[in-house]
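Input: one structure, supplied below.
Yeah, one chain of the complex is gone here, protein chain that is, but the others are all in their spots.
Order of writing sets the chain letters: A, B, C, D and E. Residues in each chain are counted from 1.
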Amino acid sequence: MTQDNFSISPQLTHLDHQGEAQMVDVSAKVPTVREAVAVAIVRMQPETFAAIQAGNIAKGDVLGTARIAGIMAAKQTSNLIPLCHPLPLHKIKVEITPDSNLPGYQIYGTVKTKAETGVEMEALTAVSVAALTLYDMAKGLEKSIQIESIHLVSKTGGKSGDYSPPVV
Amino acid sequence: MTQDNFSISPQLTHLDHQGEAQMVDVSAKVPTVREAVAVAIVRMQPETFAAIQAGNIAKGDVLGTARIAGIMAAKQTSNLIPLCHPLPLHKIKVEITPDSNLPGYQIYGTVKTKAETGVEMEALTAVSVAALTLYDMAKGLEKSIQIESIHLVSKTGGKSGDYSPPVV
Amino acid sequence: MTQDNFSISPQLTHLDHQGEAQMVDVSAKVPTVREAVAVAIVRMQPETFAAIQAGNIAKGDVLGTARIAGIMAAKQTSNLIPLCHPLPLHKIKVEITPDSNLPGYQIYGTVKTKAETGVEMEALTAVSVAALTLYDMAKGLEKSIQIESIHLVSKTGGKSGDYSPPVV
Amino acid sequence: MTQDNFSISPQLTHLDHQGEAQMVDVSAKVPTVREAVAVAIVRMQPETFAAIQAGNIAKGDVLGTARIAGIMAAKQTSNLIPLCHPLPLHKIKVEITPDSNLPGYQIYGTVKTKAETGVEMEALTAVSVAALTLYDMAKGLEKSIQIESIHLVSKTGGKSGDYSPPVV
Amino acid sequence: MTQDNFSISPQLTHLDHQGEAQMVDVSAKVPTVREAVAVAIVRMQPETFAAIQAGNIAKGDVLGTARIAGIMAAKQTSNLIPLCHPLPLHKIKVEITPDSNLPGYQIYGTVKTKAETGVEMEALTAVSVAALTLYDMAKGLEKSIQIESIHLVSKTGGKSGDYSPPVV
Partner (left out) sequence: MTQDNFSISPQLTHLDHQGEAQMVDVSAKVPTVREAVAVAIVRMQPETFAAIQAGNIAKGDVLGTARIAGIMAAKQTSNLIPLCHPLPLHKIKVEITPDSNLPGYQIYGTVKTKAETGVEMEALTAVSVAALTLYDMAKGLEKSIQIESIHLVSKTGGKSGDYSPPVV
């Protein structure tokens, strides 16, 4: 009834040999400290950027709300991504930097755990939801805001080793 | 103790006149049928794209899992985005189209309600989480996959009227 | 990009004409009062039944915990069943009756709403989770407990009309 | 199998005539606009209060995080309080005022809906979780922080009429 | 104030000596690898079975949706079953096999962890929600579908030892 976990494709690790999605067995892995960093870009019109920057001055609530949303979303990752393992998380940090050249915001998310599997999806979920929250705060002003370039920046720990994106 | 809801900036509708984030009062609005469509792009290496396409043939589980994840995420929108109103949702549809020119996938999400406020964030959340799920399925093969160009495609219903993105 | 909602099969209403799962559009339906009643049976050894009955006497916590679990689970239905619509719920009642002939318990769940679509899945989810909770309370005593015969007892309201199960 | 909803006690409305907890039937009620305001007090040592006030200056993140936590918690009310009805919510506002006389913070929460039942529990949940979040931010400094005097300040709309607390 | 954890009944482990439900203390147990397998049967009319089988051909979305729902539900177990311990989960697999003799489907769920307590309830929850999802997909066609025979198939690891159901 249960089957060996070799995949239909060695790379699509979430498929078993029948091509069915499953949450793969990580119970034989040793827990190690793992960290992942992801990024997202939010690009908007100069007027929108100026309004957010101005609106944020009073209480810091525009960027603060997006940071908190990103942190809380990282904790929901295994409830959102069907085949993600539920893990204890040991650190979550979301940083949002205004960039007048975009214009818009760069959002970095860092997640750390000591576990049998990595936290790339947690870092990516954190920056995605922080970006969606910025969108939500400013959508009354501009509907053409774009979220761009969500990707993994780095990854340390785990059997597959460290990762840094290719230099372009 | 409670204050009028005029904003510190007429456009940042989620800030009150003290600059504090709040969930704005929509109780005076009339419920109308509203629909929003959003899109996300997932771009990858040709080999990754080929592997997903091949892996999906057996049971359809790669794209099927991402579609279901997007639909379920739309229902979590008000739990993820701090200032979103919880709404009944009347339709959620996620469509994922392979595009060998990217190479990668185009993900469209459509959400419909009859309510006092719109469903842009639900559509955007649906496509974002569907994209993250595709990422998760293929991350064993390629870590440089990118999620790009998340934006609103159209919006109908509500006082602010219909929206289509500017033609470039 | 969006398509008409006629199904690949007129009866599998959750599939569109491409065979893809979607949350169907109910926005054109008129909200009406709807009620659904479902049942589940939990069957066990006489000794297990006697132990639960005895253990429940002190504070009523065995059956009380299962009732509360069923009520709370009904509210999670649209988060658990991927294509269920999130709805306001107007009444949830779970009743657990000991039956020494089984021996075990009959669990009835009643859910009511005023909405565009019905609450059969909410009633079925309520009795299923109440049954699982009884199982959990007694699993230290007997692992062969069975949950049986989960089905819809009746349904009123909505376009498809009232339903009562066939008399056998 | 289903029973009339008259209570074992006319006042304990969540008990049926058998004394069993249920989510009462509100389907016969007419939706009206309802608002509730609740308050909580967080009392601490002067040094703790001074540290929070100082720490909040840089980015506003101490009070901002507590406000967002309260707003998001209001949306979880029916998932936390077993017999609460899930409702659409039309406004949520949390305000946190420093009070050097306590010393500590006064937290007011305002929730509004148009529904068949009221939002007292949503307002009370908002202030409770905002208070717990303040506690969490400062617990490294002082473990004897107290949350006090959580109560309803006012309630408007609904059949039971408006409410203001007795003047002491 | 806190009490020893001996139960009112040695077998109803979730009751303390006052008969009150509690989440029992497992902190003294040693984490070991544990696996549980559960099963559920979904029985329906031959016409319903034929329609699901036909509808599943195009994209695999009928069975695929139910599998994903079961996997995601396993991760919600401790949120649904009041006295279940929240655990990291290391593997979740749901397999749905058509059986024309029923006619209907057999659903097997396998869950694995390395923890202080077992995952029987996670496996049982996975198959229950997968079954409910099949029900939901086909309820437009037949309301008399039944979910039957939810029970534990096997359990390995932990102090209480391995379990296989009695041969009938």
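In this text, contacts are C-beta pairs under 8 Å (C-beta built on N, C-alpha and C of every residue); 3 or more make two chains touch, one makes a residue touch a chain.
For clarity, every value in this text was computed on a predicted model and none was experimentally measured.
Only one residue from E:21, E:40 or E:107 touches the chain missing from this view: E:21. Note on the undisplayed chain: of the listed residues A:27, A:110 or A:146, the one touching it is A:110.
Interface residues of subunit D with the unshown chain, by the touch rule above, are 8-9, 11-15, 18-21, 48, 51-52, 54-59, 61-62, 64-65, 68-69, 72-73, 76, 79-84, 120-121, 124-125, 128-129, 131-133, 135-141, 143-152, 155, 160, 163, 165-166. Touch with the hidden chain on the side of subunit E covers residues 1-2, 16, 20-27, 78-79, 82-83, 85-88, 115-116. Residues of subunit A that touch the chain left out of the display are 33, 37, 64, 67-68, 71-72, 75-76, 87-95, 108, 110, 112-114, 153.
The rule we apply is simple: only the chains that are shown with their structure count from here on.
Centres computed as Cα averages put subunit B at a distance of 30 Å from subunit D. Per-chain Cα centroids separate subunit A from subunit C by 35 Å. Multi-chain contact residues of subunit D, defined as those touching 2 or more other chains: 64, 67-68, 72, 87-88.
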